[in-house]
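With one protein chain held back, the other chains of the complex are shown just where they sit.
So, chain A:
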Amino acid sequence: MSVRNREWPMALALTPALILILAPFVWLVISSFKTEAEIGQADPFTWPADLMWRNYLDAWQIGGFGDLVGNSLINLIGVVVLSLITCAPAGYALAKIRFPGREWLFYAFILGLTVPVQAIVIPLYQVLFGLNLVNTLTGIVLVQVSNGIPFGIFLMRSFFVGVPDELIEAAKIDGASHFQILTKVFLPISTPAVQALVIISALSTWNDFFLPLIVLISPEVQTLPLGLVRFASTYASDYRLVFSGTVISFLPIILLYILMQRRFTEGLTQGAIKG
């Protein structure tokens, strides 16, 4: 039985599933170009008479999407950079250096991996309040980095464990410190782990809702998901604004994924399995 014989029947059989799963996207994109009247009466998948690009302009301006995207980007870059700075050295120490209390630290990090952030939200808010970090992007970055630290450390550690000790011995003979070994030997050969950490922390930060909901109260510091929810409830009856605003919220990341499909897929599966 050749592969080619099986390919097209299976692809054909999967097409209804594909249509059902992607229908929400198609429907939203089509509707986002309609007039209010067209949304009210016609078949959900009828093509609009004129493409109403105005909807996007209106939504962008009224919803302040420029600021929301900007805040989300600052948030994302902050979390990704800080996650690498904190998790790579800690993962290295846990993988390659023996020190007292290592087992205990390990259990402490497992605890953080398990306990949902919703379960610690009241003291978390109090800590942020005490440090004057409520309603600041610095606050949300620090909390999200801390939240991702257990996973990030496990990911880096499990990758570093597989690096042969001989590399460390050789570097030591050349007089390198642990920090130099980490930055000059380990990190350059750890692209898959770094890539997984970057993709997973970027995606979860970009999409996070719960922590921003607690920390970012004023509209001018809010991130994209939070801003969209506020926008959609304020303009709930203006469907064309809600639809185009929603498309603005998901389109960039979907285009990015389609361009970098392989990296995303590798990063996510690697991360899930290693971490």
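Note that a residue touches a chain if its C-beta (ideal position, glycine included) is under 8 Å from a C-beta of that chain, and two chains touch if they have at least 3 such contacts; residues count from 1.
In this text, contacts and distances are computed from a predicted model.
A.B. asks: One chain of this complex is missing from the view, so tell me which of "Disulfide reductase", "ABC transporter", "NAD(P)H-quinone oxidoreductase chain 4 1" or "Purine-binding chemotaxis protein CheW" is its UniProt name.
C.D. replies: This omitted chain is identified in its UniProt record as "ABC transporter".
A.B. asks: By the contact criterion defined above, which parts of chain A meet the unshown chain? Give residue numbers in ascending order.
C.D. replies: Residues of chain A in touch with the missing chain: 3, 6-7, 10-11, 13-14, 17-18, 21-25, 27-28, 39-40, 43-44, 85-87, 89-90, 92-100, 102, 105, 108-109, 111-127, 129, 142-143, 145-147, 149-150, 153, 161, 165, 168-169, 172, 177-179, 182, 203, 206-210, 213-214, 224-226, 228-229, 232, 239, 242-243, 246, 249-250, 253-254, 257-258, 261, 264-265, 268-269, 272-273.
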